[in-house]
Structure formats: C-alpha cells, structure tokens
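Note that one protein chain is taken out, while the other chains of the complex remain in position.
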Amino acid sequence: MSSHDHAHPEYVQHHFHTAAEQRAASKFGMWAFIAQEILFFAGLFMAYAAFRFFYPETFVAAHEHLSWKMGGVNTIVLITSSLTMALAVRAAQTGNQKQLSIQLLLTIVFACCFLVVKYFEYSAKVHHCLLPGDYYGLPLKDDAGNFKLDAIGNRIFSDHCDIPKSGQMDAKSAGIFFGVYFIMTGMHGLHVLVGIGLLAWIWLRARKGHFHPKYFSPVEYVGLYWHLVDLIWIFLFPLLYLVK
Amino acid sequence: MSGSYGNEGEQSYLSRKGFLTWALTLDHKRIGLMYLGAVLFFFLIGGIMALLVRTELLTAEGDLFSGDNYNKIYTLHGAIMVFVFIIPSVPAALGNFLLPLMLGAKDVAFPRLNLASWYIYLLGSAFLIFSVLAGSIDTGWTFYTPYSIGPSDNGNAIIAATLGVFILGFSSILTGVNFISTIHKMRAPGMKWMDMPLMIWALYATSVIQVLATPVLAITLLLLVFERLLGFGIFNPALGGDPVLYQHFFWFYSHPAVYIMILPGFGIVSELLTVHSRKRIFGYKAIAFSSVAIAVIGFLVWGHHMFVSGQSELSSTIFSGITFAVAIPTAIKVFGWVATLYKGSIRFTTPMLYGLYFIFTFTIGGLTGLPLATLASDVHLHDTYYVVAHFHYVMMGGLVIAFIGGLHHWWPKMTGRMYNIKLAAFASVLVFIGFNLTFFSQFFLGSQGMPRRYHAYDRVSESLQGTYKFWHQMSTSGSYILAIGLFITLGYLLASLRKGGTRSPHNPWGGVSMEWLTATPPIEHNFEGQPVCTHGPYEFPEIDKSAQDKH
Amino acid sequence: MATPHSTGSYGADHGADPHGAGHHDDGHPHEHISPLSMYFGVFGALMVLTVMTVWVSTLGLGAVSIYVAMFVAIIKAYMVCAYFMHLKWDSPFNRLIFISSIVFMAIFFIITATDIGFRGQINPETDSMVLRQEENATAAEAARKAAFEAKTVTLARAPGSVPTGVDTPPVAVPAPAAPATAAAPATAAAPAAPGAAPDAPAAAAPAPAN
Partner (left out) sequence: MNFTTILGDVWMPTSASTVADDTDAVFYFIHYLSAIFLVAIVAATIYFALKYKKRSDNDKTSPIEHNSKLEFWWSFLPGLLLVVMFIWGFDIWLKLQVPPANAMNVRVTARQWTWQFDYPKDGITAGELVVPVNTPVKLTMSASDVLHSFYVPEFRVKKDVLPNRYSVAWFEATEPGEYNVFCTEYCGKNHSRMITRVQVKSAADFEAWRETGGVPPGTSPAEAGKIFYKSFGCNQCHSSDGTANTGPTFLGLYGSSHGLTDGTTVVVDDNYIRESIEIPGAKVVAGFQPRMPSFKGKIKDKQMVAIIEFLKTLSK
C-alpha cells in the first residue's frame, strides 16, 4: 500500500512507520479508553455514595438481602479469570500458542461462570420482588395504570413479595438501593458480556496463529479490558455485598 | 521544514469519485469534510430555530407559538447547537482534517475508529431527529429532573433524545481517544511538544476533556432513561431521589463541555493572528499551557451553574473561588493575542478580520463571566438573559466566530478554491454587527431581570415590560442582520465550489506550519514521503532574524 | 522553539519506555515479560485479601468497616493494575492517563460530597432530609408538627429517625417555643455524617436563626 524504505510487515497499518510506533499509539489509545471507562463507572459509584449517605439504614438493611456467598464466589471466579487472562498475554508474548489458546478458553469459561452465578442471583431478587424503583414489591395498579394506594397513601405490594410486604425497609429508598444495585451490577455484567465476545474473537484469531512475540497487541488490549472488569468488581463486591 | 512535497505522484484526496469512496473512506480528510457538511447543516437548522425564538419575542404576548411549541423550539435550538453543532464543529470537522496534516502524519492513529465515530455521530443525530418526529422534547437542553422524568406527552421523544445524546457522547469520546494518541505518538520526526501549532495544543486539551468528562454524561443520561422507563428514583424527588444530584452529574460533563466548545476556538485564533500578522505568537508556552490549565480547572467549577439551586453553601463558596481561577489562564491568552499584533505586518484578510472580532467578542464573553462567578451578583443574574448573553458571547462570539474564521483560513486548503474575498469581508462585517446587536442587548435584558426560557412577557408589570420589549426588539433585529451575514457567507462558500470557481494558490496566506507543505488540496496520503519538522510553526520569512540576535 | 530540530526518530515520547522499546533498531517493541511466579504470587495475594475482606465484614466494626473494605479494595486494585495490567513496566504517559482518570473521579466525588454532606449548615430546614421526613409522617399530623420544629431529630440521622413506614411517627422531641433555639443544636448535630467537619467556611457564618 505504501512504499517505505524500511521493513513494513503486514500487521503494521500503512500510516504507521514501524511496529513500535503502531504499538505505542494503540496502547496509549487503549489506556485512554480505560480512563473513560473508569469515569463512566464513577457516575454509578457517585450515585451509590450519595444515596448511601442519604439512606444509611436502608442501605444496610437492603444489603442483607444480597447473597455475599454468591458475590464472594463471583469475586474468586473473576480474579481467577484475571490470572488466566494475564497468563494468556504472557503466552502470547513468549509465543506459546498452545498455552495462549488454553488460557483464553479458561478465561471464557470463568467469565461464563460469573454470568451463571449472576443469573441465579438476579432470579432470587426477582423472586422476592427486590426490584428497582417503581417495580420494588411489584405494586398493584388500577385500570388506568395508576398505583393503588392504601389508606395512608402507601403503595400496595403484590402478595408474593414477602420482603417488601414485611415493611422492614422504607419502600422508596429500598427502590433506590435496588436501582443502584441493578444498574451497577448490570453495567458491569454488560461489560463481562462484551468481554466474552472479545475473548472469543481473540481466541479464534489465536487459533489461526495471528499472534506471535512481535505482534500480540490485540491479546494484550483485550486483557487490559478484562482486568478492568475485574478491577471494578473488586470495588463493587464490598460496597454492595459486605459493608454493614 | 525540508523537502518539497508538491503535487507530483499522488492525486488530490478529492479525486476519487463515487458514494462508496466516501462512505467507506478511512481518510481523515474526507471524514472531516463529511463532518463539516453535517455540522453546517445542523448549524442551519439550529439557526432557524434561533430566529423563530427571536421572532416570537418581538412582542410581549405569546402570539406566534403556543407555550408548548416555543419550549420545543428553544430546546431544539439548544440541543442541536450544543450536541451536534458546536461540540463536533471544530474537533471533529476542522480538527479531523487538520490534525494529521499539522503533525506531518499520514492519518490519525486509528482511522477505522475515526470512521466509526462518524457513523456513531450519524446514529446519534438520527435519534435526535427521530425525537423531533416523535413529538419533540421540551425539557431544555439540560434535561433537568424532575421535569424531564415527570408525566409528559412526549415521553418517547425524551427517551429518543437522551439516547441520541448518549450515543453522540461515544462519538465524541472515540474522537478524543484518537486525537490524544495521534498527538502523542504520531508527530513528524523532529517535532517536539513545543513545536506543535497552538491549534494542536488546543485540540489536545479538548480531547482530554472529551475522554474524561463525556462518560459521566453518558451514565447520567442512561440513568435518566432508566428513570423514565423503570422509575428508578435516583433523580426523582417524588421517589426519594435528589434533583440537585442530577445537576451535579449533568454539569460535571457539561461545564467542561463548555471548554470542549471554546478551547478549539482559542487554537484557531492563535493560528489566524500569527499567520496573518506574519509574527510569532507572543508567549507560546503560556498560551499552550493555559489551554491545558483551562481544561483541568474546567473540571473543578461545574457548581457555578448551581449557586441558587439548593446546593450547600460550602459548595457554592468553593465553586465560586475556583471559578475565578479560570479567568487567569484566559486573560493570559487574550493578552498574548493582542501582544502578537505588536510590530507585525498585518493583512486584513477575512480570516484575520474574524480573528480580530474574536478578541473583542470573546473578551466581552469572558469579562461578563465575572459577575456570574461572583456569588452575590450571580444570585441576581442567574437564569436571566444575562447568562444567555454571556454564553452566546463565549459560544457564538468565541467558538463560532473562530470557526468561521478558521473555515475561511483553511477553505482553500480543504477545497482548493478561493471564495469571493470582497463579499467575504462585507459578510463578516454584517456578522459582527448583527452578533453584537443581538447579544449585547440581552445583557441589559438580563440585568433588568428578564428570565430566560420565557415564551411571553405580557404578565410582567408595565414598568419593566417596556424595557424588556425595547431590548428584545433590538436583539431580534440584530439576529436578522446576523442571519443575513451568515447566509451570504454560506452562499459565497458554496459558490466557490462550482465549476469554474476561482482556484486557490497553493499557500494563499503564506502559512509555514506543516499543513501548508503538502499540495492544495492535499494528496491522498497527505505527504509525499515523510516530512521532517525543522522549525517551529510560526517561523515566517518576514521575521527579522537580525533583530533577534541583538535581542 | 526557534532553533531547528531534526532528530529524525519517529513517534513522540522518546525514551518514555524504560527498555528503549527499540525505536531505532528493528522497529519492534521489546516487552517486559514477567516470570510465572509473579502471576501466581499476585493471584494468591488477591485471594487472601478477598477472604480477608469477607472476614472483616463479619466483625461488625460499624462505621469503620467501609474504610477497611475500601482500603483492602484499593490494595487489590493496585495489584491488578500494577502486575496484571503491567502498568508497573508501562510507559509513564500510560500511567499518567490512568492516574488522571482516578484523579478526576476523585474530584467528582469530593466536590459533590461538599454539597451532599454539608446541606442545611446555615438554614437547618434546607437539609435534604427534612421535608422528606415530614412528608413521610403525614399519617400522624401532630407528630408531623413536632418533627418540623424539632429539626434536631431529623438532622441527627439517629437510627429510627429515618422513615420505616408511616405507622411509626418520628421521635418527637418536645418542640421548643422559638425555632431560633432549635437551630443552634441543629447546627452542631448536622455534620453527623461520616467525614463531615463542622469548620466549613459556611458554618463560620453567624448562628443560623429564623
């Protein structure tokens, strides 16, 4: 495509001069992308902090209904997947194709485990009607779509919603807590889902032998992304599941 | 800079024809041109909305539109101008075209990402347009809760618009990531940080803000959508949420966004004033670093939009104090520009005229920020036309004037054509007069207490109503003059593209930064071979080097 | 900047990479490869810290536990960033951009906290919770009035003062006759929030009074 006086391997795009220049630019770009991811989650952490401050009692009471065991298992799963990812990158660096493929597969398996546990966790919340905002306790509605209210103006929860009905949590702030919970873990879960897609793509490319010690940037960047997913969970876990 | 990079081997980047050569192009220049077309289109639409707003306010009664329709029109004006015109105008349109050229690079670091940003921008714009069809939003461009999440006839429109802005945000983020990487890693051999044109410094500071602030807007708007769809309650006071928290979230992006809008303007003006006065910029380092300083301090001052909002007194005090700090780097820039003219050889070309207008209008915009940063006077001026006038002096008088100046400066480079110079000078005078008449009147309106976003003012007591009417009429007449000036500008720019339009000389202004080294219009891969940077961007031949030695 | 430069090497940030990155020889990046033992060591430490976080949460440390949990989380995050993400051996600019994202996040948190944590310092009734709690207490009209005048209760965020349902009226402290006297203890009680300090400039204002 271009005529340079020095070697220009096919994996170097035409507008870069050398593989080193391409790698430096793309890695820098990846870090800039990670920076924006962090600020994206910053908004969610801010929402968490604000409402934890406004409604400390509800936050403590509501977190009791999250399963710290499931959260803990997921933490271990994610950290392990981070390890296998790091090993995959190392395998790419050293040109160990077999290890690269195995470690990437392991990472994908752990990522799927994470989502499976998440699925059970979410279904438990749905079962107890621990849902965000207007859906907390699945309040009854009249024909016109307005919420039915009891004598003192409170929403009437569906019969099977044992925890909301027990009234141990203030309905409004509990709705906010579960809103925060679902959007934080949901956004994180979405990142896991995207990560699985990226890992699968990288795995396919690795099997075709696209990567070698001179060119493994895509593996490394997917790795950086995956560690970021782990990083965010490291904070989500104690904030949502543990703090009393 | 060494070597000759004439139009020998490769052809102009415009020469390949066909829809797909544009739709699938990875060439930053073509992507820049496509952005340019889009932002000018949206500028036109937003401008028409502005004229409708001004026309309604000619009379005190709300006789032209119903209150609902007026609210939709001004919201559309704001949202279009901010999200799809100003923010992408210089970075994505001019910046895309110029950044690699000015750095002596073949392209931006990630050309495919660049094309993706363009399509994401189109998708976001499509959502905005869809929101208009779905009934149009009437929330103001700020989407303040709880109004934006309350019962509304246009719920779908609000969701479409917020999703649109959410998507546009990613376009902006990806452009920012691309630019930062390009500036860091792809400068021509020999080009050190202090050899970069100031336009690049400005784009660099802009990109940093785009990357670090926009994601917060994204999550905010996502929460807003969930708020509407699921009743999350985070921003809804009726459900225990906090509307002031929404304002923090919103302004954490939207105040730095003001600097996304104005910083590139600073960059352009630095180029215009030096090239057309044939002199080095005064205080290169000060101007370069003040761009970065403004970008950073810009993150610390968002709460000055909220002095009367119910935020804590401590917050207001902190925000007011830091806000004043922005004035210092800004003043350094203005003084530097004025000093650049000293002992130059000034050509009154159209770009230079816009550069000089900028000094005037932006200085007014900056200075009128002071009473707004001051706590006591802001209480009186907040949410009045004084604020409207202030930010139009900064946005329109700052960025748009610089953008039009930059367009005139680089138009020959981009298209290879020269516009009608006399008509251009005439139109620029109309723009200048019209602009000042429109917006200076609004300072009086505002300090007299006229609130913004009012569709009618017939309920105002007699004594003030007369005053308001007078200044509104002045403002509206100014806006028509401004519109005529802008239409003439659009006319002669388009006319220059017709077959047989005047061809521009290779380097009409005698610029010495790298974009003038390549052919006009540039060849497909920007440069023949690799250019090497051998001197700073403002080393004009007219500079009296002998005097320097004595210096 | 007036003097001509022509160093002739590509890219910027030269010398940023401590290993030289081979810009000048074959144009290929030379990467730091960590030993396997490091990866497993870090992994082990992360596991231990995870168990520790869970264990600490069972101790019932109260308000302190969040600080402990965050401290441990920060250590874990550092290990992931530095070792798994190789930031320790990466170019300083890459480190800078990562750190700046943390810094701007901190700016967002801290400055927003100066609002949320310090509302109602001058006029106690403007604290975010006051009207909410009043409205939550509509069922008991008499108690409602007491709550309005006795802002001390609502501001102190005492457990139980947060609405748990309208059947339980907020704890009614005997309402002082003049609201001005209620304001003084309220100011003292207001910064009961974690990390709040009463010596804010706003609080230095003359004693609030209505």
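Going in written order, the chains are labelled A, B and C, and every chain counts its residues from 1.
Quick note on the criterion: contacts are C-beta pairs under 8 Å (C-beta built on N, C-alpha and C of every residue); 3 or more make two chains touch, one makes a residue touch a chain.
This one's a predicted model, so the numbers in the text were calculated from it and none came from an experiment.
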Chains shown that the absent chain touches, full complex: B, C
Given B:Y121, B:Y284 or B:F299, the one touching the chain that is not displayed: B:Y284
Touching the absent chain when the full complex is considered, from B:G321, B:G491 or B:P508: B:G321
Residues of chain C in contact with the chain not shown: 1-2, 122-123, 125-126, 128, 130-132, 135, 180, 202, 205-206, 208-210
Hidden partner interface residues of chain B, rising order: 62, 66-68, 71, 138, 140, 144, 146-147, 150, 237-238, 240, 243-244, 277-280, 282-286, 308-310, 313, 316-317, 320-321, 324-325, 327-328, 331-332, 334-336, 338-339, 341-348, 356, 359-360, 363-364, 367-368, 370-371, 373-380, 382-384, 444, 447-449, 451-457, 459-461, 464, 467, 540, 542-545, 547-548, 551
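As a convention for this text, only the chains that are shown with their structure count from here on.
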Numbers and ranges of chain A residues touching at least 2 other chains: 17, 21, 24-25, 28, 32, 35-36, 39, 42, 46, 50, 54-55, 170, 173
Touching two or more other chains - residue numbers and ranges from chain B: 180, 184-186, 212-213, 216, 240, 242, 245, 248
Residues of chain B that touch chain A when the two form their complex: 105-107, 109-111, 113, 173, 176-178, 180-182, 184-186, 211-216, 218-220, 222-223, 226-227, 230-234, 236, 239-242, 245, 248-249, 525, 530
Chain A residues within the chain C interface of the complex: 6-7, 17-21, 23-25, 27-28, 31-32, 34-36, 38-39, 42, 45-46, 49-50, 53-58, 68, 72, 75-76, 79-80, 82-83, 85-87, 90, 93-94, 152-154, 167-170, 173, 213-214, 223-224, 227-228, 230-231, 234-235, 237-239, 242-244
Of chain A, residues touching chain B in the complex: 2, 13-17, 21, 24-26, 28-29, 32-33, 35-37, 39-44, 46-47, 50-51, 54-55, 132-135, 170, 172-173, 175-176, 179-180, 183, 187
